[in-house]
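Excluded from the complex is one protein chain; the other protein chains are retained at their positions.
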Amino acid sequence: LVLALVAFGCGRSGRATKSYRVAVIPKGTSHEFWKSIHAGALKAARELSGEGVQVTVDWKGPLREDDREQQIQVVENFISQGVDGIVLAPLDDRALVRPVEEARRAGIPTVIIDSALASEAIVSFVATDNFKGGELAAERLGSLLQGKGKVLLLRYQEGSASTHEREEGFIKRLKERYPAIELISSDQYAGPTRDTAKRAAENLLNRYGEQIQGIFCPNESSTAGMLLALQDIGKAGHVFFVGFDATESLIEALRNKQLHGLVVQNPFNMGYLGVRTMVRYLRGEPVEKRIDTGVMLITLENLSTAEAQALLHPPLDEYLR
Amino acid sequence: MEERDEISVVASEEALTRVSGPSWVRLWLGRVGPFLGLIFVLLVFTLLSADPAQYLSPRNLRIVAAQTVIIAVGAIGMTLIIVSGGIDLSVGSAIALTGVVTALGLRAGWAPSVAVLAGVLAGGLIGVINGLVITRLRVIPFIATLGMLGAARGIAKWLAAQQTVNVPETWVNELAVTFPARRWMFFAPGVWLALALAAIVAAILRNSVWGRRVFALGSNEAAARACGIDVENLKTSVYGLAGLFFGLAGVMQMSRLRQGDPTVAVGTELDVIAAVVIGGASLSGGEGSILGSMVGALIMALLRNGCQQMGWPNYVQEIIIGAIIVLAAVVDRLRHVRRLAET
Amino acid sequence: MEERDEISVVASEEALTRVSGPSWVRLWLGRVGPFLGLIFVLLVFTLLSADPAQYLSPRNLRIVAAQTVIIAVGAIGMTLIIVSGGIDLSVGSAIALTGVVTALGLRAGWAPSVAVLAGVLAGGLIGVINGLVITRLRVIPFIATLGMLGAARGIAKWLAAQQTVNVPETWVNELAVTFPARRWMFFAPGVWLALALAAIVAAILRNSVWGRRVFALGSNEAAARACGIDVENLKTSVYGLAGLFFGLAGVMQMSRLRQGDPTVAVGTELDVIAAVVIGGASLSGGEGSILGSMVGALIMALLRNGCQQMGWPNYVQEIIIGAIIVLAAVVDRLRHVRRLAET
């Protein structure tokens, strides 16, 4: 093993001249969402190499998923390795400011992806419009319920900026467009994992299960957890349920009408544009400060459209192998 | 005289009956002893709850049961380890790893039973490795299992290629479901399985030679060795056996999530240990009972569930749960009135 | 038996002079004793690393230092507790809570020094409460602090209104910065502060009456009590003092994040305890040293940093770290040559 690792180490250090080393730092590593971002980043690198610009992508997430301190350490360590640029999906819009600014002081530019960073020290912000995503969900649920009924929101986790925006977007749009719809619970958090989500969902449903007609969950793990809970008590399909982000199991549920809508982002594109933008900046070309990678509401109706399929099945294998 | 006091909570039947105060109190305490904490928690929530009927409804009961089962199965194994004077921090990671193994097996199209067996055995293997590191390399359990906590988690992510592993529909998914398909079962098969295992292990721990040796080991290792007990192998067997249970817990976790998730069950070790300790086991070994641990696990689950039933915001839940864990322990002390009587 | 054998071997001068291996080895071992594990880790990575120069560069050194400091400060407090024969699982939550308190103070426009003080004192308060629950309500430390783990976390979220609390620019933010503005400082002020405190506490633990009593308490509580030491208050003071350090750790965490984050430092307690135990402390009390704990903390940080320098994927990193924690412990055994001699 050790030998292999040595080889590993050397392999990386032997870099050709006129080449960029870009660190891409996700929030976590084990969700498909981040896989897509990784693939997108690699796609960009490959294309650029094709154009004669050597780009190597260092992919590295925080050791403990969703732990700000750990992500900071990852950024710092990349600074000390002297990479050429950092593409970062910050776990928090403030906590990551210091390391990013330190990076800039060390002459390393940063492109932010996925969720915002409250700093001017960044090159560009490449992300979904999460607020809009929440609004789409509200629209869908509202129309399904014909503007009346009781709805339940299972939040994701305290202090998570991007999901918070989705939740707010959802609530706001629901309030102004469908005042007749009552939001009977919106202060419960699903917690970081599917398991915590399922527990929370079970207990929530046990309490409100009889009354509600609609549910919204702001990310993959909470959606999956809620779905499992619904299936367990055999209510899946009997309440209108809109989720966020896509995985096989969720799409499956969409097919057999247990889910009635999925707000889907374009992580692949996010990773791609993230690296692209970074390299463009490194080569002194102009870059725009805000790049929207788009969201889309996927339902049973538009599931089979090419656009949807492209979103749902990014060519992971092509790049991650 | 702490020395003497500690002894009052003993691995002998006497322990429960040695309580001062009027005899009827003693009798009562003796009976409900281990359940005091549980009763206390139930009471609190039934009183607080808007509609107690709903809180105590069989339906909610089943939800609690389903949520307990994983911790409970883990607690069975952990009880063995703690009674033997050890500790195991790698439970959470072991659960993740074994879950992933099972899921991979199922996805690879193995027979469900085979996949499940593989998962359980994987757990056993982890346990044996822990045991060997502790006995052969003479690393203290805390460090040895802390190492395993990292290693097992890593291996899980590696095997799962940092993905969650989705599994086909099999009976395994029904193992820990909240509401079993066959209504007459009332509880999920996993719950029944857990109960059965608990009963068996309790019997082993109480009445088998092996069990008594484990107690002896936990209460005085030097003496155990001087009595010709092969301490090294005994320890290894304890960790190995416990590992099997962690493996089973992993399988159930997998069944609950319908997927092998390498990032699941982070920090579960604390819940499991807490369950065992609330159940009256002593971290210095030689004390503890399966029944107690099961009750401990139940208490934890009831707390979580109860708080959410109340619809309190999460932070209130966390505060309350924290407080009640302590209170439960205090109430549990009533069982050992002698302790208070002295010093 | 561990105990006694060890004893029987040193029980006479002959024994002390009779140690396996040539004398220079012994001399060397004696010198570097506590640092063996550290050296080991450094060696491993310097050998593996593509460009060791970069790994051992002052810049990287500073990064490691900045990343260690929080664990290190926590470890100072934890050493006190573990030496006294206790344990504290609430460190992580305490860090979060005190961080939030400080942040709220700053946001409310208090003088930075006042806010910092508030944070530290909050930590002390948590500690004292732990101490009182343990001594007055007679709940064992594990459970008492487990309860606090939940409660403190909840309170943190409550105070912070489930949000992160952002703070204005003050010198507090410079406390734990990786590259201090004043270059001559080389390390962040926080690092120097930590070093100073470590030195002071080490002195107190070794040479003050209070310190020796803490050792006595951990070594044999019954004896300590019998000698008329006020065990209850001593314990409370230990947890209180330790709490102050956790508070300081929280302030530094806050300074690193530039915000009070109620969800930060989950599971940090394990890192801190691991640092202390790797540093040679015994969880059964009476053994342990600040120096050792600091080294332990450094080992942990160097591991993380080193693994990433190698650019290994996370799961490899986790496996390696797990393995090396155990190895470090094994290597550390070399320090107790007698133990091995008698294996």
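Each chain gets a letter, A, B and C, in the order it is written, and its residues are counted from 1.
Keep this in mind: contacts are C-beta pairs under 8 Å (C-beta built on N, C-alpha and C of every residue); 3 or more make two chains touch, one makes a residue touch a chain.
Just so it is clear, contacts and distances are computed from a predicted model.
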Completion exercise
Omitted chain per UniProt, picking from "Dihydroorotate dehydrogenase", "SUF system NifU family Fe-S cluster assembly protein", "cysteine desulfurase" or "Monosaccharide ABC transporter ATP-binding protein, CUT2 family", is "Monosaccharide ABC transporter ATP-binding protein, CUT2 family"
Problem - Contacts of the hidden chain among displayed chains - result: B, C
Completion exercise
Of C:Pro58, C:Gly109 or C:Gly228, the residue touching the omitted chain is C:Gly228
Completion exercise
Full-complex touch with the removed chain, picking from B:Gly37, B:Gly77 or B:Gly286, is B:Gly286
Fill in the blank from the handout: Sole touch to the unshown chain from B:Ala216, B:Leu241 or B:Leu257: residue B:Ala216
Handout entry: Touch criterion as defined above, residue of C:Phe215, C:Phe245 or C:Trp312 at the omitted chain
Key = C:Phe215
Exercise for the section: Using the definition of touch stated at the top, determine which of B:Ala53, B:Val114, B:Ala196 or B:Cys227 touches the missing chain. Expected result: B:Cys227
Completion exercise
Residues of chain B touching the missing chain are 1, 3-4, 6-15, 17-20, 207-210, 212-213, 215-216, 219-220, 222-230, 286-287, 338, 341-343
Problem - Touching residues on chain C - with respect to the absent chain - result: 1, 3-8, 10-15, 18, 207-213, 215-216, 218-220, 222-230, 286-287, 342
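Quick note on the criterion: only the chains that are shown with their structure count from here on.
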Handout entry: Approximate Å spacing (C-alpha centroids) for the pair chain A, chain B
Key = 35
Practice task
Pull out every residue in chain A that's touching 2 or more other chains.
Solution key: 29, 64, 158, 189
Problem - Sequence positions of chain C contacting 2 or more other chains - result: 157, 162, 266-267, 313-314, 316-318
Exercise for the section: Please give the residue numbers of chain A that touch chain B in the complex, ascending. Expected result: 28-32, 35, 64-65, 158, 185, 187-189, 193-195, 198-200, 202-204, 206-207, 228-229, 232-234, 247-249
Handout entry: Interface residues, chain C side, partner chain A - complex
Key = 48-51, 54, 57, 59-60, 63, 66-67, 70, 157, 162-164, 166, 173, 177-179, 253, 256-259, 261-267, 304-305, 308-314, 316-318
Practice task
Flag every residue of chain A that touches chain C in the complex, lowest number first.
Solution key: 2, 5-6, 8-10, 12-13, 29, 58-61, 63-64, 67-69, 72-74, 76-77, 79-82, 92, 94-95, 97-99, 102, 105, 118, 157-159, 189
